[in-house]
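This structure is in structure tokens; I'll ask about it shortly.
One protein chain is absent from this view; the other protein chains keep their places.
Should a chain be cited, it is by its letter among A, B and C, assigned in written order, with residues numbered from 1 in that chain.
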Amino acid sequence: MQLGLIGLGKMGGNMATRLRRAGHEVVGFDHHPEKRDVDSLEALVGALAAPRVVWVMVPAGEPTRATIRELRDLLGEGDVVIDGGNSKYTDDQVNADLLAERGIGYLDCGVSGGVWGLENGYALMVGGSAEDVEKVRPVFDDLKPPSPHDERGEPMPGIGFVHAGPVGAGHYAKMVHNGIEYALMQAYGEGYELLAAVDLVEDVPGVIASWTQGTVIRSWLLDLLVKALQEDPRLDRIRGYAEDSGEGRWTVMEAIDNAVPMPTIAASLFARFSSRQEDSPTMKAVAALRNQFGGHAVHAIEAGGSTELEKPA
Amino acid sequence: MQLGLIGLGKMGGNMATRLRRAGHEVVGFDHHPEKRDVDSLEALVGALAAPRVVWVMVPAGEPTRATIRELRDLLGEGDVVIDGGNSKYTDDQVNADLLAERGIGYLDCGVSGGVWGLENGYALMVGGSAEDVEKVRPVFDDLKPPSPHDERGEPMPGIGFVHAGPVGAGHYAKMVHNGIEYALMQAYGEGYELLAAVDLVEDVPGVIASWTQGTVIRSWLLDLLVKALQEDPRLDRIRGYAEDSGEGRWTVMEAIDNAVPMPTIAASLFARFSSRQEDSPTMKAVAALRNQFGGHAVHAIEAGGSTELEKPA
Amino acid sequence: MQLGLIGLGKMGGNMATRLRRAGHEVVGFDHHPEKRDVDSLEALVGALAAPRVVWVMVPAGEPTRATIRELRDLLGEGDVVIDGGNSKYTDDQVNADLLAERGIGYLDCGVSGGVWGLENGYALMVGGSAEDVEKVRPVFDDLKPPSPHDERGEPMPGIGFVHAGPVGAGHYAKMVHNGIEYALMQAYGEGYELLAAVDLVEDVPGVIASWTQGTVIRSWLLDLLVKALQEDPRLDRIRGYAEDSGEGRWTVMEAIDNAVPMPTIAASLFARFSSRQEDSPTMKAVAALRNQFGGHAVHAIEAGGSTELEKPA
Partner (left out) sequence: MQLGLIGLGKMGGNMATRLRRAGHEVVGFDHHPEKRDVDSLEALVGALAAPRVVWVMVPAGEPTRATIRELRDLLGEGDVVIDGGNSKYTDDQVNADLLAERGIGYLDCGVSGGVWGLENGYALMVGGSAEDVEKVRPVFDDLKPPSPHDERGEPMPGIGFVHAGPVGAGHYAKMVHNGIEYALMQAYGEGYELLAAVDLVEDVPGVIASWTQGTVIRSWLLDLLVKALQEDPRLDRIRGYAEDSGEGRWTVMEAIDNAVPMPTIAASLFARFSSRQEDSPTMKAVAALRNQFGGHAVHAIEAGGSTELEKPA
């Protein structure tokens, strides 16, 4: 089928390639002239036959909102817009209402898969009406991974696609996915750190590689950790510094709003915050308090607990 | 090759079956007469030609230790004993020293795979000397999973087997594996709970099933969660109660001994402790403190924070 | 000085009493006719001479907002309104802007002290302009605790009052105070639980009482825990169930917004969430996963880790 695709970065560009390989006609627009098929949104809309389907794959926040507002003025009754970016789920109803004023449908679609999606397919979590989902179905079918089979050749339950609920449910599902992702990464990291801390285990990369088959903890992330350790067995070339995108924060905030205990995902988020601090104000306060136990004369940081301080000057 | 196998429970029994299918001669002993091939350890040892290999697959702690002591008196120079149970790694050097008095070798082997190991193979993490490992190699090769291939047909890095280091390193690696397992399970659980807490996401089992292909968080545990939700979509038949085996506790204690921060694995362990409490003494103390804010006359538990208490009688 | 006080519940009523004892003229209004001095906000405003000071002490959220809107229409240039409730700090600028339209000043004031404030005084954290603070100074001076002295008769640094910054800063400071409060209570609770769990410590209430003098951890909360244990030495009459007010949640959300790691306050909040759950969906998922390790035939929850499951039918 025909598809307009706005945003041809790493994600959008690869998605266009995957869809074209599957026989779809993709009309792409991007701010970079060398990547795009048309040089304006008007031209993109003009190149599509009604009812049109336009997939927006631009950064979350104002860029996505601005694109939605422009599309509202260019599209019409029966067309459908998909936001495939990492928007906050609360943006979705706003976008949907805006487009609904002109009879334009809206789907939010959480997309997972990163740079591997081109070959493996993209996992898609979709929110919106069943009617709109059906209009985009052929595109979803070719973006998602092929039907998988288990070790015995039988089809596996997962299908890399879900219609999760009404508008917002797709981005919500993707948000939770990313929250889980944080904790999984942290869990493997903690295990790696302990192994690396002891002399007894001589082949840490080998231990982690061994886990990729037959164990309870085998996963794609574990496969990636094995690759990383093959390239850099003690991770000497990588600083322990991790950004966080909005989804992890939003996940914990949603947990709080819904009174859901979320200790591991929150701990993973806090570990990322800590990883980016030059020094920790909390630990300055802790150090200052320990210092105070030793009396006013002590200004260097002392070792030991409350009763162990000796000879502070 | 020939192998003596002590302990023919679910794990040991399946391992015997897998090894026999691969052509090995397994002489099994178990406390249950109907399961065993020989009716004593003496008979087991007598049925094997030197140099003998005897695999111990009995509960960790005293049962394993008692078996090792008996084997010391029955085996001789050049034989090898493998402890494949969930022993604490600190037991291994004790066992090794005991057997070394008689020239008997010792390997500790962490085994992962559960009931799925019979078909999929068992992941093996081994500690001990290279010489002893070579004596058992044919058995290891047929217990471990077959060489895997990735989505593009290329061999994957993991091989389900590692010689992790000297005596103790195998059980250490398995211990850390189980610690990670706790946090992975908790992470998926937290994500599930948040999805289930909100009305917006209408198809929670569908969302989780969709994650099994193409996402960053796909894993074998996620596949198992999908199966569990297919059988019981709201987990109504399962109580939120989780035992813990020693490995999770030992992992966190090792982290503490080595000054390794381990927030997610510790949180997962604590969540299991909480899951088994009828009531929480900690929260009784918290409730009592909140109650005290309201004055002595208040004995029912009041809602709200320190300044919100109204009319305590 | 003259003060209008709206809301004569436990907090507001005690504050009125404390102020009257100090010689101030308090005109009180409440929804309960038996408590109030005037029967409408109009009457309250009419009873005060300009420039008027009106203290609002009603539940946070819509009740406070509605009161502010009414006061905007009744008060005038040079008057000052104080919101002494537990409002979210983001409400304060809205309130201030609303009142500023009519030339009315606004202060937000976090109040701590609970039922003990009548005797001990109330700690006050104030946000707003210095000019408005000066107008209310005599009231602040008599609400706050008297100047304290340390064990040697010297004045202590704290004074129970702070002008923390512009509008919103008072409620922000109170919000953080309450977040800290959660973690302090949880910390004492965890220590209590461990002491109560072991046979070795025979006199748990005695140990905790001993800590109230001379130790590093002595505090007012610890004094309250001692009182609670005097009344109920094993806390048998109190369920381990704890509500949370908004401030704890807001504190953690603010931490997340500002990339501040906040593991203990977040853990305390999550412990309260858990304390209110009949059963934990997270732990249902964990139990379901452990169950899956045992094979499809197993539907009861099994003990032990991944390799310990025996005989699942």
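FYI, contacts are C-beta pairs under 8 Å (C-beta built on N, C-alpha and C of every residue); 3 or more make two chains touch, one makes a residue touch a chain.
Quick caveat: nothing in here was measured; it's all calculated off a predicted structure.
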* **Interface partners of the hidden chain - shown chains only, full complex considered** => A, B, C
* Residue among C:Leu107, C:Val139 or C:Ala173 touching the omitted chain -> C:Ala173
* Which is it among C:Gly9, C:Gly84 or C:Pro263 that touches the chain not included here? -> C:Pro263
* Asked: Which of C:Ile6, C:Val53, C:Leu99 or C:Met125 touches the chain that is not shown?
  -> C:Met125
* Structure fact -> Where subunit A meets the chain that is not shown, the residues are 9-11, 59, 86, 111-116, 178, 181, 185-186, 188-190, 192-193, 196-197, 221, 224-225, 227-229, 231-232, 235, 237-245, 247-248, 263, 267, 271-272, 274-275, 279-296, 299, 301-312
* Positions on subunit B contacted by the hidden chain, ascending -> 216, 244, 249, 252-253, 256-257, 259-263, 266-267, 269-271, 273-274, 276-277, 280, 282, 293, 306
* Asked: What is the set of subunit C residues that contact the non-displayed chain in the whole complex?
  -> 89, 112-114, 117, 119-125, 127, 144-145, 148, 150-152, 156-166, 168-169, 172-173, 176-177, 179-181, 183-184, 186-188, 190-191, 193-195, 197-198, 200-203, 206-207, 209-223, 226-227, 230, 251, 254-255, 258-265, 267-268, 270-271
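The rule is simple: only the chains that are shown with their structure count from here on.
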* Could you classify the connectivity of these chains, where an edge means two chains touch, as line, ring, star, complete or other? => complete
* Structure fact -> Comparing each chain's Cα average against the average over all protein Cα atoms, the nearest is chain A
* Fraction-based call for subunit C against subunit A, same above half, different below -> same
* To do: Report the inter-chain centroid distance for subunit A and subunit B in whole angstrom, where each centroid is the mean of the CA atoms.
  => 30
* Asked: Using CA atom averages as chain centres, what separation in Å is found between subunit B and subunit C?
  -> 44
* Asked: Approximately how many whole Å separate the CA-defined centres of subunit A and subunit C?
  -> 36
* To do: Please list all residues of subunit C that touch 2 or more other chains.
  => 244, 263, 267, 271, 274, 280, 282, 293, 306
